[in-house]
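The chains shown are only part of the set, and none of them has been moved.
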């Protein structure tokens, strides 16, 4: 931590700050410049967590030097992680394709979709049983019944399954059925849920919040890992910007940024990022080219009749084409597909 | 709902869309322009919720005509609501000041603060017992113990109390102690929590999500009201933008926009919006001038030592000055202060 004093800071202002630092058993290093004085803090800065030095008299602002996330930080854990979900390994060398309907609507729908996506090349089956919907009047999901259909569909097709949970209650139920849980964008900072997911020990895919910075996202992941569960995968799904052509704006740079900041695997969701079926394929290819460890895409037997997110869902035949066209990009990126 | 066809849409594309509409018992009105054809839907459009017309062949895009929130919508409920919290009325004619520490830290802290803010002019005591913190290593709150201190402090000072809840579990506990619950920005779309808050029947202050549009916010409020709880107050607390000078960007326009879209009262939180103590007073005045029904501000006996949000907290003397300087602005706006 570095403290930047105001140009007119007095000697006693500076001494007061040094006192705040030394009182906690830390050392202060002074740099007196022509215009401003800078004070560097040496030692364990967490001891200063409750000293609000930025409002001490004469202080202009403070600059943190190290990130607050530790367990998820590549600086301290340089080796890229591999997360195992059923028999599937997510991480270096593989390209994981998670596919399935946005919402589980019926037993037939998921059974049929599981077969189709497995055949085309998917490695994990996705499907929502608990749906976070903007309006209370939209379809809210089949809940536990949906989880049962997913489990059956996954077992029949030989695919591990992933389902979103939107509350601690849903989490408790889901762990009995699924291989991986998803924490969605709207719950990225639902800290109770993060802690419970950490305790549950099950693999977790944590989506980025609609307007979360990458550092906030890694801090959210830290909540899970700090409970002893290091099986965390991150999923970039688009951020909120001013551009209305797409539902969200896919932050493709997040892939290399995450690869430099954390050891956790990174998945891209081009369906939610764009909200438009025609853009899913180019964005999926971009994800592979940028170094992602996989993608998650929405597939539906009949998108025109989907109860949720139809406009961004691929048909079986779209998805089959996607896999065929995407495979060589994953190959170029040095990854086994699927 | 209006459907805009593509320039080259064929007769059979148009007939297919008309069929999708009529199949649900609705009527289609056709406008054939020189370049494009437009189809208006007449009837209860919720019947079309699961027909994804936007991906039917030949369709360019669809335009919704009416908002999905109904109970919170001023179009259907034109009279401004008054929400009662203890003996305090929030709404037209009053200017409500909620004040207190960001986090409850000790019994003494809240007792002392309650007396000070009451004397200066506050009408409701705030204080956080469950803290949503970006990092798992930050202070997380005293939980039920904190609620007990708050209850005692409120009773002693004669102020109703408001506390944030961050989970359904916290909600269950809190309703036994508090007069109003707060649902924070990070939980604005924690739909499970919204539903439970609706069922609990207790007055709710719903903060705007960090990047929530006003329509999404009103849909979130609709979740609470749809459960039968119409005691909802909205709180603008700044949105996320690219500007780094303030912690968030106070969307002051949200006040008149909400006043035109909904009958629910609107509170402004200048502390979280700016994150800087010196900006709290000008923003509080701006809130009163723009037509807000009140403000929520953070006050601490010693901001330099606050365990959370010290840099934006007012001292007792700052808060006393704020109330004195703010009162004439509330008066000009036709409101009783406090």
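Per-chain residue numbering starts at 1, and chain names A and B are given in the order in which the chains are listed.
One rule holds in what follows: a contact is a pair of C-beta atoms (placed from the backbone, for glycine too) under 8 Å apart; a residue touches a chain by one contact, two chains touch by 3 or more.
Quantities reported herein were computed from a predicted structural model and do not represent experimental measurements.
What's in place is 2 chains of the same protein, and the file's complete complex has 4 copies in all.
By definition in this document, only the chains that are shown with their structure count from here on.
Note on chain placement: the centre of chain A and the centre of chain B lie 26 Å apart, centres being C-alpha means. Taken together, the chain B residues at the contact with chain A in this complex read 46, 49-52, 54-56, 68-69, 132-139, 166-170, 186-187, 189-193, 195, 209-211, 216, 219-220, 222-223, 226, 240, 277, 303-307, 310-311.
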